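Removed from the display is one protein chain of the complex; every other protein chain stays in position.
So, chain A:
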Amino acid sequence: MNSAHASAPHTGHYYVPQPSLYPFFLSGGMFLLALGFILQMNKFAPGPWVMAAGAGVIGFVLYRWFGAVIAENQRGDYTGWEDQSFRQGMVWFIGSEVMFFAAFFAALFYCRHISVPALAGMDPAFTLYKDFTVAWPSAGPKGASFTPMGAWGIPAINTALLLSSGVTLTWAHWGLMKGRRAQLNLGLILTVLLGVVFLGFQAYEYHHAYTELGLTMGAGVYGATFFMLTGFHGFHVALGTIMLAVVAGRCLAGHFDAKRHFAFEAVAWYWHFVDVVWLLLFVVVYWL
């Protein structure tokens, strides 16, 4: 289907949406959110209110904008040609997300293999940190001491949860391809539930780290990379879960068929991407 569209002349015309105010208001909402966050971090009283206003605008606009896209799709405005643009868009968007995580993984490898050994290996006559020795996990010479997070407790359970969610999502996809709607709906609901349970475990893990292990954002480079990597991952799981819930709602409403289900596939790609990031996290942050 795809290659036919790419090579054959397009007889139909490409859907160019009508003028829309959503992008303008979305930008305005993001401005307020950023401004409010800056004010809040610098202890100005209106900060949280400005942030809340921005978040409200963003939430409302996204709801309406995606609603409009779904309505256009259900009305049949999109053909295979537009579908290809959406696919390209999603693939390259996920590519940018990969590079965002790559920055934090790079910081982890840099600290573990370059900066911590360099700090421990300095000339004793010169260094401020005479007693500092190479170790990983490390809080650095002066970071708060902590107990590292073990791999084989909650993180291992979470790995199993996310891997299972990949299976249930693929099972749902099979259901969609073969017209078994019950299997589709059940698979999606299970996937959403697994995502929610994962987030619950992660919240518990963070609580445990802060209250019992002394593992905080301030616990040197291990704490910094641990919380930024797992935190951004958790944020992506939360987004993915919301998107899966929307797709599940649409499936229950009878949207999608075996041939036309870009939204389902896009969210599935996103979910698998989040899954792969977790596997890397599990190996290099928790385990090794």
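Operating definition for what follows: a residue touches a chain if its C-beta (ideal position, glycine included) is under 8 Å from a C-beta of that chain, and two chains touch if they have at least 3 such contacts; residues count from 1.
By definition in this document, contacts and distances are computed from a predicted model.
Enquirer: Mind telling me which option in "Protocatechuate 3,4-dioxygenase beta chain", "tRNA threonylcarbamoyladenosine biosynthesis protein TsaB", "Urea ABC transporter, permease protein UrtB" or "Cytochrome c oxidase subunit 1" is what UniProt lists for the chain we can't see?
Expert: The UniProt record for the chain left out of view names it "Cytochrome c oxidase subunit 1".
Enquirer: Which one, A:Phe100, A:Trp152 or A:Trp287, makes contact with the chain that was left out?
Expert: Reading the full complex, the residue touching the unseen chain is A:Phe100.
Enquirer: Looking at the whole complex, which of A:Val167, A:Met217 or A:Val283 touches the chain that is not displayed?
Expert: A:Met217
Enquirer: From the listed residues A:Val116, A:Leu184 or A:Val277, report the one that touches the chain absent from this view.
Expert: A:Val116
Enquirer: Against the chain that's been left off, what residues of chain A make contact? List them.
Expert: 6-10, 13-28, 30-31, 34-35, 37-38, 41-42, 44, 64-65, 68, 71-72, 77, 81, 84-86, 88-89, 92-93, 95-104, 106-107, 110-111, 114-116, 118-119, 138-143, 216-218, 220-225, 227-228
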